[in-house]
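Missing here: one protein chain of the complex. Every other protein chain is in place.
Moving on to chain A:
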Amino acid sequence: PGKGRVTGVSGEGGVVPLDPSPSCLDRIPRDRFEELRKACDEEGELRRQDGPRPRAGEEADSSSRPPAAKRRKVATKGKRPGKQAVDELEAQKMRTLVSSMSQEQLDRYEVYRRSAFPKATMKRLIQTVAGSTVSQNTVIAMSGVAKVFVGQVVEEALDVCEKWGETPPLQPKHMREAVRRLRSKGQIPGSKHKKILFF
């Protein structure tokens, strides 16, 4: 499988390029995803193998985890033909994807979706800098953007880590190199210095 990451940039939706044959269908999904799985079963989207294989438990082992396998690139495209249909299609794809995840992937995915900055702390931070009160929507927007920011840094840092032939957990040097790269791509605000074009 190609290397890719879950960036989740579009929140609920997102076009997901799925592998032609979903692998690892032998584990028991969690109760909360049971409904999703049933939905997929009914529509016959997945080809299941004959009988479940007993879980070896090795895939959940961090030591043997291949970094590339659990990440998929989620790309967003602007679509015109019937937004409702597109949303439903994307939701269907997400369900298919989720139902073919390993337990470890499910764990990580759940944390990925649920993790968020505490609103009160973020509000305090913004108001301290702004010197005035800000609306709740602003706090929500800023928290959302900050989370995307963290995702971009971590993704880049994981790239750096892999490139340097090292393994997670990430170290500060990976983070700093990631920031350096993102900054040169213009994805990090803050440099008040004008770029010197001709010297």
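As a convention for this text, a residue touches a chain if its C-beta (ideal position, glycine included) is under 8 Å from a C-beta of that chain, and two chains touch if they have at least 3 such contacts; residues count from 1.
Keep in mind that, in the parts below, contacts and distances are computed from a predicted model.
Colleague: Considering only the chain that is not displayed, what protein name does its UniProt record carry among "TRUB2 synthase", "CCT-beta", "NOP14 nucleolar protein" or "Transcription initiation factor TFIID subunit 13"?
Modeller: "Transcription initiation factor TFIID subunit 13"
Colleague: Need a quick check: the contact residues on chain A for the chain that isn't drawn.
Modeller: Residues 5-7, 9-12, 62, 67, 70-71, 76, 108-109, 111-118, 121-122, 124-126, 128-130, 132, 134-135, 137-138, 140-142, 144-155, 157-158, 168-172, 174-176, 179, 186-190, 192 of chain A touch the chain absent from view.
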